[in-house]
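Every protein chain of the complex appears in place save one, which is left out.
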Amino acid sequence: MVEIFIIPLVTAFLLAIFIRNKKVVWPLFLISNLYILLKLWTLFGKWEIEKTIYTNYELFGAKLSFTLSNNPLGWYFAFFSAVITLVISVFSLGFNQKTKENVAPIWMLIIFSNLGIFFAADWITFFMMWELMGWTSFFAITNGRDKALNEAKYYLVLSLLGASSMLIGIILLGALTGSFEIFASAYGLVQVFYSEKALSIAAIMLLLFAFFIKSAIFPFYMWPSKVYAVGPEDYITFMSSVMIKYGIYPIAMFIVPVVGSLDLPKILNTANWIQYFVGYLGAISAVLGTILAIFQTDMKKLFAYSSVANMGYILLGFASMNIVGFEGALFHAVNHMVLKAAIFLTLAAVIFRTGESEMHKLGGLVYRMPITFLTFLLGIIAAAGIPPLNGFGSKWMIIQALMSQKMIIFAIAMIFASTGAFMYLFRALASIFLGQLPDRFKDIKEVPLTMLIPMIIMMIGMLLIGVVPGVVMKPLTTALRAVGYNVNIASWTSLEGALKNSTIDLTLVFLIFLGGFVISAIMYILGNKSETVPQEDNYTGGEYPEEWGVNADRFNYSYSFYQPFKEMFEPLLEKISIDEFFASIGRNFEYMSATVQGLFRRGEGAVLLFSIGVLLLILGGWII
Amino acid sequence: MIEILRVFLFGFFAIFIGLFFMGIGRKIIARIQLRLGPPFYQAFLDVGKLFSRKSITHNFVMDLGMVMSLAGLVATMLFVPIAGHTAIKTSSNLIVIMYLMAIGYLGMAMAVAASGNPNATIGVSRALTMMLGYEVPFFTVMLGLIIINGTSSLELIANSQAGSILNWNMIKFPLGFIAAEIALQAMMGEKPFDAMIAPAEIASGPMVELSGKYLGLAFLTHAVSIFVETAIIVNLFMGGASNIFTFVLKQFEIYLITVIIEAVFPRFKIEQAVKFLWTVPMSIALLQLVLIVF
Amino acid sequence: MTSRWDVERFGIGPMATPRQADVLLVTGYVSLKTLKRIIRTYEQMPEPKWVLAFGSCTVNGGIYWDSYNTITNLAEYIPVDITVSGCMPRPEAVMDALQTLMKMIQSGEAGAYKKYKENYEYYKANQDRVLRKTYPILGEKLIQNEEAATSIE
Amino acid sequence: MKLSKEEIIDLLKQRGLEVNDLYPTQISVIVNKENLINHLVYLKSIGFDHLSFINAVDFIDEGEFELVYHVWSYTNKVHVLNKVRIDRNDPKIPTIVDLWEQAQFYEQEVHEFFGIVFEGNKDLSPLFLENWLDIPPLRKDFDTREFSIRLFDAKPNGGDR
């Protein structure tokens, strides 16, 4: 148990020493990572393992201790995120081969804190790891571009906001329940909820606030698009696929059990107000993320908003408070990890080769980067939630749960968002890979092998989970059973819905699709043979485009792809001026961040933070 | 083995019926336009001709996409119960059907975007916008039926209407039927919701670069989509059928309504179409949903 | 094409783009600017393809035979399978031509598109002669005026 | 304020122009090149607001081009042919695009077919012909029949000769 924490740190140290020597870095990196994965694998089922460091300090009557434990849900997240992180880090090493060599130690640290978050058993450890990750990402973002600093500061300020809110929440929780251990405090909170209603709700809300910030849920949906646009592509891959789930995990761990155990009054016989609150935020995130993603021109921003929408789906799954919805949400968390990693890896590959991230400046890359294209294609099919790939099963479960709970508005929002997802996903596909290849990119090549292999692994992963959902669902259901939920262990191939007679067999779906494909291919083969013509040979109403000064660059429809659609939303967006509102918030944050930055520059930051922390502690104690 | 045979049987049956409908549809439109019109088997001749011609492709994505588009729709078709039979025993889940259908559209969109013609890409962007337009009201109608039946299995919903005509959802939930009918018009890409094709605007949009067998595959895709979409409506609202002939007859009734509407309406602009779909059928559907749920 | 004659009853209909078309109908006179576009359209059509030249003007220039901007014989530039006389031809004549073309296709007579491939050089030379002129046609006679004209430019 | 044809003739004569009374609703005015813009501005001010079109006539024997500006008044119901003669060897005339915007295309057309330069017109690119290397085709010394025979191998009477 402890070795998976020690090894990354030791490796990071060793890597930092041998950083110049490629022959050492690669084997060392891979071996230690594979060892960690192996160790994680063996940890499955051994839920009793726990390591605690006891202290004699007491805070508001709660004993302070640092505990790492192999809790089932944590394992579920930790294992899959570790696999994804390894793949991303391998890609990253290839990505940074020429420019910077010092990424390997940073990745080891990231792996360390990643595992730390998921295996933390008490709030204090959790908070420490959380903060470690926050600061690591701040530095990783600023590593990217020159102008990245501003956006990184924006992120930092939000992070700090979330952290302080979490800190207060944790302290409140400790004071209320007398324990900082996650399970114990959850149990305690349910006990004291009715007597200390206001404070309990405040604690839940403060924690939710922090988690929502991390997962970019509705009011805080701005940071991914800002950060991803400037951050280094390899690192934002990690952020968008793994880090954004850090808010999801504690919700599943703590909030859902607590709210599920409470007996709150139900509105319209369907759900209680916390469900509605969470659900509405999720629905708004899903819809707004979708609409905003549709209008982006920068591909990284587009997928940033797509992440926001996906977080919305997960939240909707939680909000349903139905076991199928809950499973679906957790399943979707892993699915989204895989598919977002695949998509962002391809984006990184495209940027690696072309240096462009504005979609309308790209086009036709399928002619030059076929494997990248294929990965991206599978990625967007998965992201759109279309059957033979992995995004479908989890979305389907969430929709099933929403329908069975008669949450009609949420179900409609979900359908709106996932149909809208076709729009932005297809736009990215068409603009980046399809269409005319501009002359500027006539002689680019496919990315090198170190970057191809991670992409291929991701492809296989998406297909595997899509066809055999048991790969994820089996561990998940086992973990949920271990935690105490009343679930059946999932079969390898099929998923169970919440409604009557709604078990679907995804392998069968895949086979049926294959059947359709065979029929279709027969028709294709029956047809007369075809002839490949160059991309310039296109219908132009009979005109010769070159005579009108039209080259491939000027023959691509990709800017303002959904203009009619946008015009529909323009008055609406103007009326509620949501953009303007958040832009002003953004400006305020920028102002704040400038202040904070000023403090840091003068070396007073640490003092200030410390004093704020102390002040809050004292205030907290005083209130209670 | 028998299952593979059934897959083929169902697949080709859908193609056959779809093309047959298309041929009759053209004839009916011609009669409305005071013309004699082509013979009813014209669609078969067209497809035969298209497949026998040499065709032009821009890259492998075009081939892959066109095959994928037909594959997606045939796969969808295999999920839809026809007179109580499905090709393979499944739960014929409505959401699965809706999503599988998207493979077809995505494949088609990919193929035509790969051709690198802006007309085609505009067509695709319109088609996807339209999809968002009709999917939402259609799903809202479906949601009502799913909630009241407590199942998302198309087969169970169809079976629940067995018995007299008064049990049909069409009679029980007329508002929902109207909304679904309007959404269906858009789903089939018929006027007034055919902005994605719009020859006068974008030179037949997605089809602009398709030739020979690619156009043939697009034809077949359209044929199967007609079959699938009418079959969904028949199952949802007209109680399915006990035998295959009544089922096809009911499908044809639905298709007939679509064709007649097609003949007498011009096309909406895409934003007008989406606005219309989000106001008229959507509010009808929501009203129906509210009536069902509360 | 009108509803009284309705060619669709023979399964013939207009298509939007050359990619989808089998037969190229050249309806009437062909000006130089149009010829250029006809050639591109023709070359974009997938094989097998046929050309129906429509009206006297495509055969010998018709009423515009002495115009400086219309060609006189379309068959010099792209292979023509069948021509219809008249200016304008009557709808019955067009329908007859279409049906004759259908019969010719069935019997394998209509294969002008093969000629285009075989004699590509000949057609290209003819096309280039009229479309990519590099010197004035009446230049030697009127060299002074020509100079004046270019100086105006 | 409606002016009759006679009043208009009088007005124009007062401005020292040569006016011919052609038909019940038509008069022609002979203007010189320098006076043209002034004259047209004046006409526009007394209600001649519709520029029908501009065309040129090649009087090759006299060595002159005649430009005709067709102006019609909706209020006076009179059509005025404003005729300007310019030298054939130095065919230049000021543009009237500022007066009537559609004159842009008429001037482009006249330039293309006669080679007349409209000074001040920014865009005199060819509108109708492509790759035209001969003298402008509507000049009288351009022999279209010869041109057609040489370039297209045209045969008079369909080759029956």
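We call the chains A, B, C and D, going by the order they appear; numbering starts again at 1 in every chain.
Keep this in mind: a contact is a pair of C-beta atoms (placed from the backbone, for glycine too) under 8 Å apart; a residue touches a chain by one contact, two chains touch by 3 or more.
Throughout what follows, contacts and distances are computed from a predicted model.
Enquirer: Considering only the chain that is not displayed, what protein name does its UniProt record carry among "Na(+)/H(+) antiporter subunit F1", "NADH-ubiquinone oxidoreductase chain D", "ABC transporter ATP-binding protein" or "Hydrogenase expression/formation protein HypE"?
Expert: The correct option from "Na(+)/H(+) antiporter subunit F1", "NADH-ubiquinone oxidoreductase chain D", "ABC transporter ATP-binding protein" or "Hydrogenase expression/formation protein HypE" is "NADH-ubiquinone oxidoreductase chain D", the UniProt name of the unshown chain.
Enquirer: Thinking of the complex as a whole, which visible chains are touched by the chain that is not shown?
Expert: Displayed chains contacted by the hidden chain, ordered by label: A, B, C, D.
Enquirer: Which residue numbers on chain D touch the omitted chain?
Expert: Its contact residues with the unshown chain are 22-23, 25-26, 28, 49-53, 55, 57-58, 68, 70, 74, 77, 79, 81, 100-102, 104-106, 113, 126-130, 137-138, 140, 142, 144-145.
Enquirer: Where does chain A touch the missing chain, residue by residue?
Expert: 292, 295-297, 301, 360-361, 540-543, 545, 548, 550, 553-564, 566-567, 570
Enquirer: Considering the whole complex, not just the chains shown, which residues of chain C touch the missing one?
Expert: Where chain C meets the chain not shown: residues 2-4, 14, 16-18, 29, 31, 33-34, 37, 41, 63-64, 66-70, 87-88, 90.
In the analysis below, only the chains that are shown with their structure count from here on.
Enquirer: For chain D, jot down the residues that touch at least 2 other chains.
Expert: none
Enquirer: Counting only residues that touch at least 2 other chains, which ones in chain A make the list?
Expert: 531, 537, 539, 541
Enquirer: So in the complex, the part of chain D that touches chain C is made up of which residues?
Expert: 89, 91, 115, 117, 128-131, 133-137, 139, 141-156, 158-159
Enquirer: Give the list of chain C residues in touch with chain D in this complex.
Expert: Its residues touching chain D are 32-33, 36, 56, 59-61, 65-73, 76, 129-139, 142, 145-146, 148-149, 152.
Enquirer: Once bound in the complex, which stretches of chain A touch chain B?
Expert: 268, 363-364, 366-367, 370, 373, 377, 381, 384-388, 392, 396, 399-400, 403-404, 406, 408, 411-412, 415-416, 419-420, 422-423, 426-427, 429-430, 434-436, 497, 499-505, 508-509, 512-513, 515-517, 519-521, 523-524, 526-535, 537-539, 541, 552, 555-558, 561-562, 564-565, 567-568
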